[in-house]
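Shown here: the complex without one of its protein chains, the others still in place.
Now for chain A:
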């Protein structure tokens, strides 16, 4: 793993702040009804992504996740304009407006979605790793999911097969405490999700998901193991989301003081404090970054606003590879 230098801290600060502000902008335009459907925001969980990206080799490693998926592709290199445009349903979006909030994909940057069925992407992640192993590619797949998905059968079938076939995959449970409105305590008789790996003899453990340094170190070990033929690892990232499960969540299942407690260990604040403590940058420098982030987010919004919607014919162009597929006519 590359050393965590001043430049890394500054990049983390700017990236995480951008992701946070990007999501905040989406919340704002959602209220204006410019973005529709379900909207799941990543606020609070940024350290997981920042640490993971630091440990990954972005020339060949891969990521797949669930429906809280706007900022991961941006971190991997996708133009945020195109992610914002996808949420606006515009033709310039990552999926030309076919996917929406829950289904962001980028083949070019090896981001494999963006999946709306809880736990449905877990076997896909192992399958992506299966394909790499089959073809002798030494990429590693990060297969991410939430604490809710840890209760799906798909996880257990996939853990078994991934160990049986020694696949180069890291399973990542981003435990933000709640599966929609149901706390982890209410979904099983145990709360240490990482221990599910023990039943499969899979290397596993808990990680402080609010601290990008701890995250990067844990991912580095897991990715190195997978890349050198050591097979899967299961990491439980203890993290927290500040916003509701989706925008329609009134959050009656938790207290405001609980949210405030977590904000005291906010990953962006933690990184900013280190930057200032170690004099990696001044308050003035930070303000310059903050301004740059704000302008970049505004640029995304402008791009999405000004982009055209798709032509109606596109409805039929995306389903099959076969170019002349004979769809049944549905309108007179």
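Throughout what follows, contacts are C-beta pairs under 8 Å (C-beta built on N, C-alpha and C of every residue); 3 or more make two chains touch, one makes a residue touch a chain; residues count from 1.
Following the convention adopted for this analysis, contacts and distances are computed from a predicted model.
Student: The complex lacks one chain in this depiction; which UniProt name from "phosphoenolpyruvate--glycerone phosphotransferase", "Branched-chain amino acid ABC transporter permease", "assimilatory sulfite reductase (ferredoxin)" or "Pyruvate dehydrogenase E1 component beta subunit" does that chain carry?
Tutor: Going by its UniProt entry, the chain not pictured is "Pyruvate dehydrogenase E1 component beta subunit".
Student: Who touches the missing chain here, A:277, A:295 or A:321?
Tutor: Checking the options A:277, A:295 or A:321, the one contacting the hidden chain is A:321.
Student: Considering the whole complex, which of A:126, A:193, A:210 or A:226 touches the chain not shown?
Tutor: If we include the chain that is not displayed, A:126 is the one touching it.
Student: When the complex is taken as a whole, what residues of chain A touch the one chain not shown?
Tutor: Answer for chain A: residues 62, 64, 93-99, 103, 105-107, 112-117, 120-132, 134-135, 137, 153-154, 157-158, 160-161, 164, 317-322, 325-327 touch the chain left out.
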